[in-house]
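The other protein chains are all here in position, but one chain of the complex has been omitted.
Up next, subunit A:
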Amino acid sequence: MAAPEPPPPEGSRPLSALLGGIAQAAFHGNAAVTDELLRGQLYPEAPPEEFRALRAKMGGLLQSIASADMDLNQLEAFLTAQTKKQGGITSDQAAVIAKFWKNHRTSIHESLINQSRWDNVLKNMNWRVDLKSQLRHIDQINTPVAIVEMEVGKNGQESEFLCLEFDEAKVNQMLKKLSEIEESMTLLTQTT
């Protein structure tokens, strides 16, 4: 029979913080959060091998939960199963993990999404409306045009700035296409 797990010292705060540290390292790419740092800060009294085991177990669980992007039902079933296993987790630990995932699910999922966006993304967009003066066959015409600046580039790489001019007709052309996209999106969210 395996040795029992060291009980979480003084309640759930260190475990919660440990999960936060693991998430920082695994999902948000924070290289500064090392195991040594976590042990020193959160479990200074724990023997290194026990800490390592705890960290590995929690890391594994969080990985499974994040990879499946579990909803509350899935999470409950998963954690309950973990409490029943040999060498699993305690129900206190399960509660801490559940609370952590509820609070951090969105941000962790977003990080995972960003990790898989390898093509150009729209980083930023600005616009203004100018009155363009044109001389056309002697007559002076003032037409309002929108000048749009779009910052486009790959994550973590230098951006390209696209500066485009849209007259009213072109804005309407754009709006028509954007409406089509919105329609498709609505259909998509209805069926998934």
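Details
Heads up, the rule we're going with is that contacts are C-beta pairs under 8 Å (C-beta built on N, C-alpha and C of every residue); 3 or more make two chains touch, one makes a residue touch a chain; residues count from 1.
Keep in mind that, in the parts below, contacts and distances are computed from a predicted model.
The complex includes a chain that is not drawn, and of the options "COMM domain-containing protein 6", "AP-1 complex subunit gamma", "TMM27 protein" or "Importin N-terminal domain-containing protein" the UniProt name matching it is "COMM domain-containing protein 6". Of the options A:37, A:56 or A:122, the residue whose C-beta touches the omitted chain is A:122.
Those residues of subunit A that touch the chain absent from the view are 66-69, 109, 112-113, 115-117, 119-122, 125, 127, 129, 131-132, 134-137, 144-148, 150, 152, 160, 162-168, 170-175, 177-178, 180-182, 184-185, 188-189, 192.
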